[in-house]
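Have a look at the structure below, then the notes.
A protein chain is absent from this complex, but the other protein chains hold their places.
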Amino acid sequence: MVHLRKGLVLAMLLSTAAPAFAQSRVLVFNSNASDPAPKAAFEQLVADFEAENPEIDVQVNTFDHEGYKTAIRNFLTADAPDVVFWFAGNRMRPFVDAGQFMDVSDVWAEHGLTDSLSSTLSAMTIDDKQWGVPFTYYQWGVYMNRDVYAQVGVEPADTWEGFLANCEAFKAAGIDCLTTGSKALWPVAGLFDYLSLRTNGYDWHMQLTNGEIPWTDDSVRAVFAEFEKVLPYVSANHAAIDWQDAVSNLVQGKAANYVMGNFAVASFKDGGMTDDSLGFMSFPTINPDIPRAEEAPTDTLHIPAGAKNPDDAKLFLAFAARPDVQTTLNAALGQLPVNAEATVGDDPFLQAGFEMLSTAEGGIAQFFDRDAPPEMAKAGMEGFQEFMVRPERLDAILDRLERQRQRVYAQ
Amino acid sequence: MTALPHPAPPPATVPRARRSRRQLTPWLFLAPGLLMFSVYVIIPIFQSIWVSFHDWDGLGAMRWIGLANYSELWWDEAFYTSLKNNIIWLALYLLAVPAGLMIALFLNQTVRGIRIYKSLFFFPFVISQVVVGLIFSWFYAPGFGLFYALIEWVTGTGVALLADERYVTYGIIAAGLWPQIAYCMILYLTGLNAVAPDQIEAARLDGAKGWRMLWHVVLPQLRPATFIAVVVTVIGALRSFDLVSIMTSGGPFGSSRVLSYYMYEQALSEYGYRMGYGAAIAVVLFGIMMIFISGFIWKMWRDEKGA
């Protein structure tokens, strides 16, 4: 039936002629860098690669940042390019499981990447094989308005008790201690991840996101118990606003702290904050016995299984993994290079992030929606948001997440 | 059209070849439209039902799982939230019918400039739902929305309507009612134009006026308009997708989902690629809609036979 339909519609399309270039070494690269700065950074990367390999012609297809997440499903099966942009961790698992990504362990072995990219090795490995090459990451942490701290007369605290005590002081001054905008859900996942990493540690957090711990377990409740302590100090109406709206809360001094990714620094500075008024610190310690782990989502390049030019695609991946290339690319992106031999830009927040990540002995998590499988991620983030608005529903939320866990990981 | 003479039956002597060509002709005219419509509308309905019995992520092979998607729906709270919201949508959306009638009665006068007034009252209907959603998002926005400011002015504290699970669905429905009332209004204005003046005058002489006149004399004559208004409103309510997607994406924590949005979320959104489960939700929605479609078809069939 389906074939018949296709035939019929094809017959209707009398005039569809696709242009076919007969050049020997074309490399097709599908990118999601639709915003101006990343787009320019990638154009530079491609130009540098072509300069070194003049016989290869790289064709870049740029997709809208959000649309890319749906589009990749289609082009991987229908019309595979040679290199695609994607994310590390469980976020790449559906494509690996479906056989859509190519095993690139040979690239890692040949260029010694297991050493130079060691920090993300585990996030790139499924079934003892590597499925892509990371080229950038950025830290998460607590961004703060120093002027507000000075105004209330408290110092940033590196322990959870100290942080909560500060919150009490901010509340007395009519300032939101912690702001966020949860309309798009994901900002609250950063908050949960840190509470989880600080309460039970990296290994436990990975077990949780891998579905090995029941959501109704007491260890999970311990995380939510810490979560509940900060709820009275979180901006009201956070469910109605986006992360950029919450940026204005911090900029305007209506809020003191914001758990965010480093990409928000540009927005803080657009709003008028400077390197002096904007502060950054690692998320406060909850259990001092647990080695400090951090959160740093990694962006990656992969070769689709259906790539027409896999050899040159591997050249491109090896190129993007090189320390000098990552230095240039990340300077343009305003993010951190993954390669340990690369140089970090001299922006103070990048420097602080680099320092923080390279001393995180506990481990580096990707992000809730990259560490957990997509369906679990969605259910989890919805649960976190609901908990923040209705903490009394914790039991019902955890029961629901546990049912999701049993279904999602059983597959 | 009942007055038209019936075409004479073709004489029995018509050669067989010509008769079969006569029979073929309508199908030749139908072919292109019927082909397109079958390929893109009729066949996909059955394919969706087929897909709903499978586990499929859109990438790999489909796996037959029988009724498992449906039994999962049975236990899925989000499904019931969506279903409940769809029922609220249906019930409240139908208010567009009496509201449209009221505005139509209000505007059914012949003062200067009334035509312009009628057009201006109607034109929210031609605006895309995306724009309507954005307009009302601004209207409700905490801090600087007009509605938020009004509530704050009256009660002292503003309500972030779209972030409160208690009100969010009603807030979206209110946005949807705006164009829908305009649609019902135009149906009734057209209907009122055709109301027989002699019957009204006769009823007036009998002393009928106001509500009694409306209920016993005018409304029966407006029945065709009412029928269409109810049909388009029911279908509009069950199809509600655009406003939910634009205004809340189903949030906060899924409390403003409706079946059509939940289906899209499961099958195509960033975090879900469960084509089979999505198809099962669509089949349920289709089943609900079939009740109304069957009613509509049944009435049309009766009219055709009567004509």
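Just so it is clear, A and B label the chains in written order, and each chain counts residues from 1 on its own.
The working rule: a contact is a pair of C-beta atoms (placed from the backbone, for glycine too) under 8 Å apart; a residue touches a chain by one contact, two chains touch by 3 or more.
Methods note: contacts and distances are computed from a predicted model.
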Quiz item: Which protein name, taken from UniProt, belongs to the chain you can't see among "Pitrilysin family protein", "Transketolase", "Response regulator" or "sn-glycerol-3-phosphate transport system permease protein UgpE"?
Solution: "sn-glycerol-3-phosphate transport system permease protein UgpE"
Quiz item: For the full complex, which residue in B:Gly66, B:Gly156 or B:Pro197 touches the chain that was left out?
Solution: B:Pro197
Quiz prompt | Identified contact with the non-displayed chain, of A:Phe29, A:Tyr68, A:Phe283 or A:Phe316 | solution = A:Tyr68
Exercise. Using the touch definition up top, pick the residue from B:Ala68, B:Ile88, B:Ile151 or B:Ile235 that touches the left-out chain.
Key: B:Ile235
Quiz item: Residues on chain A that touch the omitted chain in the whole complex?
Solution: 2, 5-6, 9-10, 12-13, 16, 18, 34, 63-64, 66-68, 70-71, 74, 77-79, 242, 244-245, 248
Exercise. With the missing chain put back, which residues of chain B would touch it? List them for me.
Key: 1, 4-5, 7, 23, 25-27, 29-30, 32-34, 36-37, 39-45, 47-48, 51, 105-106, 108-111, 117, 119-124, 126-131, 134-136, 138-139, 141, 144, 146, 149, 178, 183, 186-188, 190-195, 197, 200, 209, 213-214, 217-218, 224-225, 228, 235, 238-239, 241-242, 245-246, 259-260, 263-264, 267-268, 275, 278-279, 281-283, 285-286, 289, 292-293, 296-297, 300-301, 304
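Here is the rule we use: only the chains that are shown with their structure count from here on.
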Practice problem: State, to the nearest whole Å, the distance from the C-alpha centre of chain A to the C-alpha centre of chain B. | Solution: 40
Practice problem: Using the touch rule from the top, collect the residues of chain A that touch chain B in their complex. | Solution: 1-2, 5, 8-9, 12, 66, 69-70, 73, 76-77, 94-95, 97-100, 182-185, 236-241, 369, 374-375, 377-378, 382-383, 385-386, 389, 400, 403, 407, 411
Quiz item: Inside the complex, what are the residues of chain B that reach chain A?
Solution: 35-36, 39, 43, 47, 55, 57-60, 72, 75, 77, 141-142, 160, 162-163, 165, 249, 251-254, 268-274
